[in-house]
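All protein chains of the complex are present and in place, except for one that has been dropped.
To keep things simple, chains are lettered A and B as they appear, and every chain counts its residues starting from 1.
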Amino acid sequence: MNVPSTNDAENNLIKLGIELPQAPSPFGAYIAAVQTGHLLFLSGMLATAGHKPTVVGIVGKDLDVEAGRKAAYTAALNALSLSQKQLGSLNRVRRVVRLGVSIAATPEFVEHARVADSASELLRAVLGEDTMSTRLVIGVASLPFGSPIALEVILEVT
Amino acid sequence: MNVPSTNDAENNLIKLGIELPQAPSPFGAYIAAVQTGHLLFLSGMLATAGHKPTVVGIVGKDLDVEAGRKAAYTAALNALSLSQKQLGSLNRVRRVVRLGVSIAATPEFVEHARVADSASELLRAVLGEDTMSTRLVIGVASLPFGSPIALEVILEVT
Partner (left out) sequence: MNVPSTNDAENNLIKLGIELPQAPSPFGAYIAAVQTGHLLFLSGMLATAGHKPTVVGIVGKDLDVEAGRKAAYTAALNALSLSQKQLGSLNRVRRVVRLGVSIAATPEFVEHARVADSASELLRAVLGEDTMSTRLVIGVASLPFGSPIALEVILEVT
């Protein structure tokens, strides 16, 4: 197993001019994150701001690929914000072990990878090339509150 | 990382008057649970009893939110029963690291969180507040045997 170099995520946020939103709080009888050993599991991150969806709809019907990408970016910002809150600093992220991307999509939709890349690219830009994740992308029937995106995130942390 | 207090799940079952069903056995070429380190992974738990679905259908079309909640409760009882069988005692559960809830739902459905809460609330009542999980909820097209619910469960155990 490679020992990844310490990342410089907090500086990257400043360089990129990214201001993280408030970390999302749970919508039910669960908690935002659980750490077990060196693994930090996040709850599903939606395209939400302040407990409200920023966009609703099915990609391939109500929303096009660009709108899906924007929703994935919003959900990834939420994942970064929550990770920062849990860890104190994003510099403590060693690896994104798993990024799961559920896209509310039609049966005919085939451009899932382009939508998911929007989240992957943000995480790579902020956390650094050395933290790149495995990825699992599926098109689902529907998501909580009509969100077009739900992200699964498992991090390896120091 | 917090060290969670030992839970009192076996007593909670008695206090709540909950009698666990027989633990579900696999429907194919897989096994019910795998432990790796301190993590116990369960196979997908459906709304079944004795290898038969207790209810079939799509939430938002064939089934309403209450029927979905009942199915999620049944699947969560199965998860508790299987965990007890694997561990000898539910008191060995330190944390529910991940509860994933797949709901067979229509594209228009938006009340996934209410359905999933039924499983979360049962786990919290039995395993205790300190064991609360992260959660990932999606609406899928269909599930094995027509079950409206499939649960993903990862536990941290002593």
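Throughout what follows, a contact is a pair of C-beta atoms (placed from the backbone, for glycine too) under 8 Å apart; a residue touches a chain by one contact, two chains touch by 3 or more.
Because the structure is a prediction, the values reported are computed rather than measured.
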Query raised in the report: Given the contact definition stated above, which residue among A:Ala75, A:Val140 or A:Val153 touches the chain not shown here?
Result: A:Val140
Report summary line: Only one of B:Ala32, B:Ala49, B:Val65 or B:Ala125 touches the unshown chain, namely B:Ala32
Report task. Tell me which residue among A:Gly17, A:Gly50 or A:Pro107 touches the hidden chain in the full complex. Result -> A:Pro107
Query raised in the report: Mind pulling the subunit B residues that touch the left-out chain?
Result: 26-37, 41-44, 58, 61, 100, 102, 104, 107, 140-146, 150, 152
Requested in this report: Mind listing the subunit A residues that contact the chain we can't see here?
Outcome: 1, 37-39, 60, 95-99, 104-110, 112-114, 116-117, 120-121, 124, 132-141, 154, 156
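Basically, only the chains that are shown with their structure count from here on.
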Requested in this report: Provide the C-alpha centroid distance between subunit A and subunit B, rounded to the nearest whole angstrom.
Outcome: 24
